[in-house]
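All protein chains but one are shown in place.
For reference, chains read A, B and C in written order, and residue numbers begin at 1 within each chain.
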Amino acid sequence: MPKSVTEAEVISQRQLAQNVYMLTVCAPKIAYEAEPGMFVMLRIADGAMLLRRPLGIADVDLGKGTISIIYRQIGGGTKKLTALTSGDCVNTLGPLGSSFTLKAVRPLIIGGGLGLAPLLYYAKCVEQSDVLMGGRTASEMFWTSLFKPYVKNLYVTTDDGTMGEQGFAIDMLPQILTKNSYDCLIACGPPTMMQLAAKIAKDNDLPCQVSLERRMACGLGACLSCSVDMADGRQKKVCQDGPVFWAQEVWA
Amino acid sequence: MPKSVTEAEVISQRQLAQNVYMLTVCAPKIAYEAEPGMFVMLRIADGAMLLRRPLGIADVDLGKGTISIIYRQIGGGTKKLTALTSGDCVNTLGPLGSSFTLKAVRPLIIGGGLGLAPLLYYAKCVEQSDVLMGGRTASEMFWTSLFKPYVKNLYVTTDDGTMGEQGFAIDMLPQILTKNSYDCLIACGPPTMMQLAAKIAKDNDLPCQVSLERRMACGLGACLSCSVDMADGRQKKVCQDGPVFWAQEVWA
Amino acid sequence: MNKDNSLCVKIADLTLNTPVLAASGTFGYGEEFADFVDFAKLGGVTVKGTTLKPRRGNKGVRVAETPAGMLNSIGLQNPGAEYFIENILPRIKKLPTNIIVNISASAADEYGELAKILDVDGVDALEVNVSCPNVKDGGIVFGTDPKALFSVTEAVKKNTKKPVIVKLSPNVTDIKITAKAAEDAGADALSLINTLIGMDIDIETRQPILGNVTGGLSGAAVLPVALYMVHEAYKTVKIPIIGMGGITKAEDAAKFFIAGARAVAVGTANFSDPGVTMKIVVGLQKYLRERNLASIGELTGTLAVPKEGM
Partner (left out) sequence: MNKDNSLCVKIADLTLNTPVLAASGTFGYGEEFADFVDFAKLGGVTVKGTTLKPRRGNKGVRVAETPAGMLNSIGLQNPGAEYFIENILPRIKKLPTNIIVNISASAADEYGELAKILDVDGVDALEVNVSCPNVKDGGIVFGTDPKALFSVTEAVKKNTKKPVIVKLSPNVTDIKITAKAAEDAGADALSLINTLIGMDIDIETRQPILGNVTGGLSGAAVLPVALYMVHEAYKTVKIPIIGMGGITKAEDAAKFFIAGARAVAVGTANFSDPGVTMKIVVGLQKYLRERNLASIGELTGTLAVPKEGM
């Protein structure tokens, strides 16, 4: 997968919810190579911050040669990203990392928080997926309208019950698995959610993929910042061997 | 002279010539206290650069509470200043330093390059001044129209003769001094020009003030970055005791 | 004085209204910042490095900007201790804050002599600069050689009743050794770090940017090094530590307290924002309040090192 680095022109930036933004940039080379699950690394404010920030690819428009990311303003770097407006350029490196399997015919997607970002592009790439998503409260669930065009069934939980079922997404998982038959579980979200999802998948004899996060410096597999221990003791790099792993590789 | 630091709103920024800009910001407290010859220190790009940049006060509008500076884009800091547009804020510290004498009744102003910036405000503050200005070429002499409203006679030299007399401003000085009678010489520009002006002033028994430049860190007289040796061996601070000095203090 | 007492700390016999000091060489004699600070909210003003005789400092360019930092080679320009006592101290001792005099000399007995001269009313403490990288005889050898450091500290202690703070150089292989030497010699407190030695070059003229060739690196760039050394010193000595190096905001200061500082000093950041010390004071009060900590002392040395750590 040839990687490249480009000064990508910002096509649009729009706020989706409090502190959550969708940024679309023109980066044809990256758009052509991107597979769902991969990520890019953006240079912040033209190098004002030393390290690039890793962000999942949430959408690709092949025709226009654009990629979109959805991010939460959480610290200094993402704060600076919010200042970008169309016409600005943002130095973009990618596509990086591994991707979700496209061999699944009927996957169930489970995601929480910003973990839903790369899952969105995955949902777009597969024919018949369902999605189970969790969030704190209704106002954070702009995700539903983003996923609706691409998925068959959409299950929603919120911590406060203001939308969908009250509770955690993971609590609904066993029940959904009995309702439909899936051939794969694709998870991205908080680590505990993914680990529990993996466990439930295993109990149900379902293959499961998860997408991990680590602090990264290079994104290219060169610096070993993002090392992660596999179940068998081997060490892998989240930026190169991941971020997408088979759950049983990660947790025995 | 109470100094203050404010987030000054940019009123306007306009390009005067290649790489030369005039920036007007709203800073009433500084405007009220500013005397001609004083300077401000601007924080660059909200602290992206550690040290503030010292810039002479080129104009004050008391009514509007604004000050203007005229600067040349010469390095990284001034480059970033050019990005400011109206509505932006720039952290401004001032007014700093000493000022030109307002006791002169008929001063001759002599300036070169960006040294003309603080002289502009001086010209505005005195009743009957003449100005002798030097520059490389006609396109750099936007200064003439800036000074015209405030001065009686305007003498211009350019290195290439494209405007006014060909040669250095300093070459014309003796001749101008014989033409009119002045009670003070006020100089700001390249060090050699100032030193020669001071010599000629001395030869003509004219008091002379010069404005010096040094690298500065604090601008408040605290760090001793801007130390300068006086003719008598004492050490002074350009930021606090200067930038304006009597020439005979500086050169015996 | 602010009624909130949460920031009050003691360094030896010195009571600081707040644990935020101004670092030597960056704050003049305090007065220069009168328009920007409320001295009652400042723990103290550490005045510019003072020597026995007046000094002219270094020639040429004295400061250069570097990424997130700066180099200085002021070279201890100062009017000498006598002039200070006669002409400056009478004014600044009226400020409602502590006056700490930073002293430099080129021999142990000269340090002693300086201490004696400065053992006057109005001087609240001495900070022994054994680490100025900018003058040949500026004490850098005292700052890196534990034996010399010991004798300098001893000489100062013998000649003053004031609290003695020894300021350590970061340009050493092991800060624990110099920290210990100062403590053993009777220092009442340590302050660290002074500047790291660095240089910059003009690639057009191929000359050093600084007139003195090398200079001292300070500012945010050095914070990680300073924080590490403060923590090392904290693990080594029992006397209080004044932490400094790259502090620009309350969050930075909080890190130094957690690493083991009893107070902090702010240097270079005063140049970017002359009122920064006041913002740090307010920020620290807020930090304590939000975490239900009654006093800043509760923060000092609370670094929670996971078991596997060093």
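Worth a mention:
Going forward, contacts are C-beta pairs under 8 Å (C-beta built on N, C-alpha and C of every residue); 3 or more make two chains touch, one makes a residue touch a chain.
Quick caveat, the model's predicted, so the values are computed rather than measured.
Within the whole complex, touches from the chain that is not shown fall on A, C. Summary of contacts with the chain left out: across C:Ile100, C:Leu149, C:Leu168 or C:Val222, the touching residue is C:Val222. With the whole complex as reference, residues 59-60, 66-69, 71, 136, 144, 171-174, 196-201, 203, 205-208, 211-215, 217, 219-225, 227-228, 231, 246, 251, 254-255, 258-259, 287, 302-306, 308-310 of chain C touch the missing chain. Those residues of chain A that touch the chain absent from the view are 2-5, 43, 47, 49-52, 91, 93, 215-227, 235, 240.
Note that only the chains that are shown with their structure count from here on.
Each chain gets a centre from the mean of its Cα atoms; the one farthest from the centre of chain A is B.
Centrality annotation: C (chain centre taken as mean Cα position, compared with the mean over all protein Cα atoms).
Chain B and chain C have CA centres that are 36 Å apart. Chain geometry summary: the mean Cα position of chain A and that of chain C are 47 Å apart.
Shown for chain A are the residues in touch with two or more other chains, of which there are none.
Taken residue by residue, chain C touches two or more other chains at no position, since every residue touches fewer.
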